[in-house]
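Working notes for the structure below.
Left out: one protein chain. Kept in place: all the others.
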Amino acid sequence: MVLEIQKPRPIWQIMFSTHHTDVGLLYLITSLAALFMGGALALAIRLELFFPGAQIIADSMTFNRMFTVHGTTLIFLFILPFASAIGNYLIPIMVRYKDMAYPKLNAIAFWMIPPGFALIWLGFADFTWNAYAPYSIISAPGPAADMWIFGLKILGVSSILGAINFIVTILKCKHPDLPLSKIPLLAWAYLTSSLIMIVAMPTFAAALLMLLTDRLAVSGFFNPAMGGDPIAYQHLFWFTFHPEVYVLVIPAIGFMYEIIPRFSRKPIFSHSSGVAAFILLSIVGFASWAHHMYASGMSFTEKTVFMVGTLAAVPASAMHVFNFLATMWGGRIRFATPMMWSVGGIALFFSAGAGGVVNSAMPLDFVTHDSYWVVGHFHLFVMGTIAFGSFGFLYYIFPYVTGRMYNEKWGNIHFITSFIGAVMIFFTQHVLGLYGMPRRIFDYPPFPEWIAMNQFASIGGMLLGVSAAIFLANMIYSSAKGKEANMDDPWGIGGKYYYPYQQKNPHH
Amino acid sequence: MKKIVGLSCMLTILLVLPTIQYVFAQDAPGEYLDRRVEIWNLFFRMMTVAFVIGAIVSGTLIWLVWRFRESNPKAKPTKYEEAGEW
Partner (left out) sequence: MVKVSGHSTWPEWIYIGVVVALLVWVGAEAWNVERLIEHVPADAQIIKVTGQQWFWTFEHADGTKEIGELHLQKGKPYKFEITSKDVIHSFNIPDYVVLQDAVPGRINTVWFVPKDTGEFPIQCREYCGLIHYNMRGTLYVEDTA
């Protein structure tokens, strides 16, 4: 299914299409736009923090808005839509069906994203992507806050509709000859992450509505002045968003399950272990949410329960790491660009997880809570694992979508600069947090250690900016003028590039 | 095997020390627990373990990448390559 750059279709045909590859393309373009826009905000933040004092950003309110929109954009407008993009392209093919179960609903789910995107960016709220009460109720300036709430409401509905489509397609539309246990691990990744989504998201939808009515002062759920409890908001928020982070990471692990066996020239070490790990993580992931709330005044027993819940989710992730390493063992590995991203992603996935285990130990949270340690930790997940896995898969799917090959040398340079940049920023931020630097601050006192580490991190940030420019250039140039790819085996590694029956499927 | 033994030795030591410490940590006036010390000690114990595990995992990954790269003179085709499908 090759992109119509070679035989252009009118753009409105793609925009009004309900075919899964067209909807996938729309999600892809939107998510990449969000990546660059949110990334630009991050670059500005890193530039500002290079020295103490105000540099390029006029005042703290602007800074606060920038990190809020940065986080909101990259999570809701890059990671989730990118996963939807790949899911749309590949799920029907992986289950040997002609399209998604509900093609029109699929298109509707996509078209809810641009309005959500617009509301978030035109509003530019300042209350962090968590939107904690009571700040978001009594102190955050509107209409930005209200626009953010509406935007997220729309995006949440979009996610739920997309998840329903994925689940029904995989469970109900799969080919009769294909048992569920034999569908590819990437399809399992989408099944489990979609199931988490529909269980977890409604809680936040409720919380958003309550936040809105509190802001309008017609209710007092989270406002102590009206008899409410701000901590209740945190419980509702994190009940959704802890499982949500697994929704973010599971597709990226799925991407690696496609790439690593392919480029190692071996099947995955244990398909059933991968399935078990995805299912285990989906369930146990619901048991840990209040580890984000250790400092909010919870009792010893409550904290212990959530620490146990957090630690219980680690073996599932460890199973994936084992699976990848065991797959590579005894293989004959071609380190093409997709493989480099996947291997780099595993390395950073492990570091992120290790830091997370440290964080989950209740007393250590007194050192790390709301400091740059947390920023470094979660960025190792969202950038180091998810974005790396996503970039790898984007390079992998590039010939499939465009019929051309990307430039391998520049793809590798993109990987190397990104890896170095990510390590420079996010490993350093762990130490910065240990030295006490809080997160979400526009300026900091001129402690020499803080300055040095911020500068080192900012240089890493600039490196990431350079790598993003390389990436953009490679994608645009290669889509238009790249060498035509051998669609049976673009990298010449042997085996089959994609699921063989797709060529025979008349709808493709 | 050696790694497992070494790891267990370290873990045993790391477990014994805090237990001994508990015996001495009774609050008497003038002899209160210092939370900084407790917390940072825990942190450094965990860091030791984390870095040991990290060295094992990343060492394994680096070795795998090196040994099974396609351009390695010792590289030989996997048994799935003849079938052409994996």
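To keep things simple, chains are lettered A and B as they appear, and every chain counts its residues starting from 1.
Going forward, a contact is a pair of C-beta atoms (placed from the backbone, for glycine too) under 8 Å apart; a residue touches a chain by one contact, two chains touch by 3 or more.
Just so you know, these numbers come straight off a predicted model, no measurement behind them.
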(message) Can you tell me which of A:Ser270, A:Asn412, A:Gln455 or A:Ser479 touches the chain that was removed from the display?
(response) A:Ser270
(message) For a quick check of understanding: of A:Phe76, A:Tyr97 or A:Phe127, which residue touches the chain that isn't displayed?
(response) A:Phe127
(message) Among A:Ile14, A:Ile45, A:Ala107 or A:Leu185, exactly one should touch the missing chain; which is it?
(response) A:Leu185
(message) Contact with the hidden chain only, please: which chain B residues?
(response) 4, 11, 14-15, 18, 22, 25, 27, 29-30, 32-36, 38-40, 42, 45-46, 49, 53, 80, 85-86
(message) By the contact criterion defined above, which parts of chain A meet the unshown chain? Give residue numbers in ascending order.
(response) 60-61, 64, 126-128, 132-135, 138-140, 182, 184-185, 224-225, 228-231, 261, 266-273, 295-297, 300, 303-304, 307-308, 311-312, 314-315, 318-319, 322, 326, 357, 360-364, 366-367, 369-371, 435-436, 438-445, 499-500
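Keep in mind that, in the parts below, only the chains that are shown with their structure count from here on.
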(request) Mind listing the chain B positions that touch chain A in their complex? (result) 35, 38-40, 42-43, 46-47, 50, 53-54, 57-58, 60-61, 64-65, 68-70, 75-78, 80-81, 84-86
(message) Residue numbers of chain A touching chain B in their complex, please.
(response) 261-262, 264-267, 321, 325, 328-335, 343, 346-347, 350-351, 354-355, 357-358, 361, 363-364, 366-367, 494-496
